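Showing just some of the chains, left in place.
Just so it is clear, A, B and C label the chains in written order, and each chain counts residues from 1 on its own.
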Amino acid sequence: MQKKSGNTGKVVTFGEVLMRLSPSENRKMRQSNSLNFFFGGTEMNVAASLASFGLNVQHVTNVSNDHVGDAAISSMRQVGIDVSAVKKVDHPLGIYFLEPGSGMRASVIAYNRLHGSFANITPEDVNWDEVFHECDYFHWTGISPAISEGAYQTLREGLKLAREKGITVSADPAYRSNLWKYGKNGKEVLAELTGLSNIFIGGVNEINEILGTDFGFEEKEFIAASKKLQQEFPTIEKVFDKVRTGVSASWQKVYGRAWTGERYLTTAELEITDVVDRIGTGDAYAAGILYGLRHFEDQHTLDFANAACALKHTILGDANLVSVEEVQEIVDGSTGGRIKR
Amino acid sequence: MQKKSGNTGKVVTFGEVLMRLSPSENRKMRQSNSLNFFFGGTEMNVAASLASFGLNVQHVTNVSNDHVGDAAISSMRQVGIDVSAVKKVDHPLGIYFLEPGSGMRASVIAYNRLHGSFANITPEDVNWDEVFHECDYFHWTGISPAISEGAYQTLREGLKLAREKGITVSADPAYRSNLWKYGKNGKEVLAELTGLSNIFIGGVNEINEILGTDFGFEEKEFIAASKKLQQEFPTIEKVFDKVRTGVSASWQKVYGRAWTGERYLTTAELEITDVVDRIGTGDAYAAGILYGLRHFEDQHTLDFANAACALKHTILGDANLVSVEEVQEIVDGSTGGRIKR
Amino acid sequence: MQKKSGNTGKVVTFGEVLMRLSPSENRKMRQSNSLNFFFGGTEMNVAASLASFGLNVQHVTNVSNDHVGDAAISSMRQVGIDVSAVKKVDHPLGIYFLEPGSGMRASVIAYNRLHGSFANITPEDVNWDEVFHECDYFHWTGISPAISEGAYQTLREGLKLAREKGITVSADPAYRSNLWKYGKNGKEVLAELTGLSNIFIGGVNEINEILGTDFGFEEKEFIAASKKLQQEFPTIEKVFDKVRTGVSASWQKVYGRAWTGERYLTTAELEITDVVDRIGTGDAYAAGILYGLRHFEDQHTLDFANAACALKHTILGDANLVSVEEVQEIVDGSTGGRIKR
């Protein structure tokens, strides 16, 4: 595994921590009387994965000032995330209820997040200057600015300071249309924030949303879209996309592709025939990209991210609790399930 | 989804409610120290599915006069079944112990039902006239008359009154040879009761059992058998069959076919590669037929029933706890397991 | 058990249905990875207990339009509550997280309810006229008007119509100071609504809150307070109080006392040395009062309510899922735990 002359500062992530509650044994909610829970949220998932990879990671968020918030903090600490910038406030933690699908039955999510501790965050809650001390990467997604005006403003302040400090910014600016209830135009906001970023984790859909274009799915369309994106937002250096084919909720295929600014790269397709948990697989991909950008060349980065994404499908919960070695074994083709003793 | 000028009365089902007890985590009974339980039984499963589809459904049965019977009633109420004609009697509720199979290992069922509350039912226990108030569909299966003389007589009285009242009767007259211990000739009884029915849910096997014929599996044999059935039992309007191929206990394929009295219809085959629960899939099909007959044309009915049957393989327990919308999505081809947020 | 010439109409309750989530095995939230859940809420608890007593009960509320709301409805149906006036709306169901105490460690509750489906209820959501058809009792508590302006207005409309229709109204007007965030003065509101009620379930604390008085705990103070309450609110016919002594979270003592308008009544103290669940014990008392008012004389009513309250401490979950016979056995002194075969 070829090492790149690496960054050594910490990675900072910003976003909502959600409690995920889901029935076990493929039960529907109304058949169940107990729920498993995990703490997740797209940006925390990236943080957890990076911490599992051994990086120094800090997550910035607000949690509730009660035993649920305590549990959220414990959960972040458990995976090794620095929680020193997590603030406890008098609003409940965001929640989502996941009814996991199986086979042809899709997973269904019900959210309770729009009045929670993160939705109530404001720029006053975060001391970005302190947070960015010895930081060299900052990661954000399109979920945070969609939650509330305060979340958007808080993120924007962070991004602006990150730019000033020369911190590399990665963006996963997916547009989730059923959020964005507080009055802002989501696509415009995502465009604005993409303009403050360096690494774009997304594909033609995301680019089309932001630019108002209608690029198609094919390789050359993806390349054209990426170039167009760089033209509009010159800070963007690279575009990393993930392509998924769903045979069923239990059987998925994924591969990665990228535009490095110079070259088009792609990976082999990995197939997961017995999905354990579909949530957070995109975040696992993003974490793979971030780890790769610090340690590998681009092709290795893309292969690593796709393997991380595929491996996440076998891990229960929101975060990809695997080591660099475990991901690398998938990259190296050890997918036959031989027992390690 | 094209609506048929619909029936608006309630559906009535009649049959044993069984407590199903089964180990979790693929354990064999002797490896386990706890059992999950569900209440089911082929006719109650149809009722539960129809209630989940939003219909007004009443189930007629006897349950035990103890906390197990209370739980059975609670369970029916929970899914929305009208239990006002359920009687509590001093005999234990029927039980079955299911050791769920996996892969090439078959599921194994052990019954304890032949001296239970339903086996002790008699015509005096049911006020059919009251039950059939504002009812326009009645569903029975070949299991009920196989349990005991009393169950047979009770059902027969119901069927005769249903005929008188012009209620549409659907029959699922499977012949289960290891029941029928009380002295009656099962095939003769099923023939008699089929003669009181309008919709036949079954295929060449069931027709052969009842008529003593030996039609083969092929399409034209199925059509010939259906016609012969209608010839013998002129009340039968339509025949709906379900064809299953088992790759393993965990991997099944199903499609439906029908003789509408005028045309042969068939559906695409649906494949379930990760079966959660195989029990009650036939009942899900029957419920799909009943729902379809009230709301759709025949082809849509058949597609809907097959999709319902396939979807049931992903639902834990005996009953198909899904909505019309969830089934329709499968009919419409959304089987890739995309998360619904 | 002496029967009173009884009311035969239904009982209506109004209030929030909350999902309760709590760790098992005495775990703290941060030690746990799964949560048991129940649906409750003070008024639904009363409804569930009355349904278990065999009464016809309807609960009026809004739930979320998702699988959590479906589960809430299923749960109400399961215990036999009429859910025909439950409305599904696009706001999440209220939740509370209970970390159950043990011994000297108190239970701790964290709420997430102030922006939920019930908090968003408005008078337009309830057709009180239809609800009160064939109703002769209506029960409310001080929680509902504390949640939101809409909940207050909806309740007030109901109460006014109930008065017009001559429905007996029971009030459990506890003042919960950490609610009442929407701007109204809680004590004034409770006074207003008490003025529309007939049965007061509460003691000197509740009377003091509403009247601004400072009666003490002793018998004659309780009597004086009750008389004062009747003086201020002439519709109030009877006052039922419940007195609790907590040795620890696991060891509680309860007795009841009442002012019938004419006499002071009291019960023996019942001791619960191994509390299973402390939640909903007051609601069990209220349900005992309501049942008693329909079936018993006042002393029997009070004894029955206190026994119901005590018995609830042995039942897991929010609602007192016991029969009239089970409560009566406690009234009759069968508390030694002899096995019933």
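Note that in this section a residue touches a chain if its C-beta (ideal position, glycine included) is under 8 Å from a C-beta of that chain, and two chains touch if they have at least 3 such contacts.
Quantities reported herein were computed from a predicted structural model and do not represent experimental measurements.
Here 3 of the identical protein chains are placed; the entire complex in the file holds 6 of them.
Keep this in mind: only the chains that are shown with their structure count from here on.
As a whole-number value, the distance joining the C-alpha centres of chain A and chain C reads 45 Å. Remark: chain B and chain C have CA centroids separated by 41 Å (rounded to whole angstrom).
Within chain C, residues 74-75 each touch two or more of the remaining chains. Per the touch definition, chain A reaches chain B in the complex via residues 25-28, 30-31, 101-109, 111, 176, 178, 245-252, 273-275, 278-279. Residues of chain A touching chain C in their complex: 21, 24, 28-30, 32-38, 64, 66-68, 70-71, 74-75, 92-93, 95, 97, 99, 108, 110-112, 114-116. Chain C makes touch with chain B in their complex at residues 74-75, 77-80.
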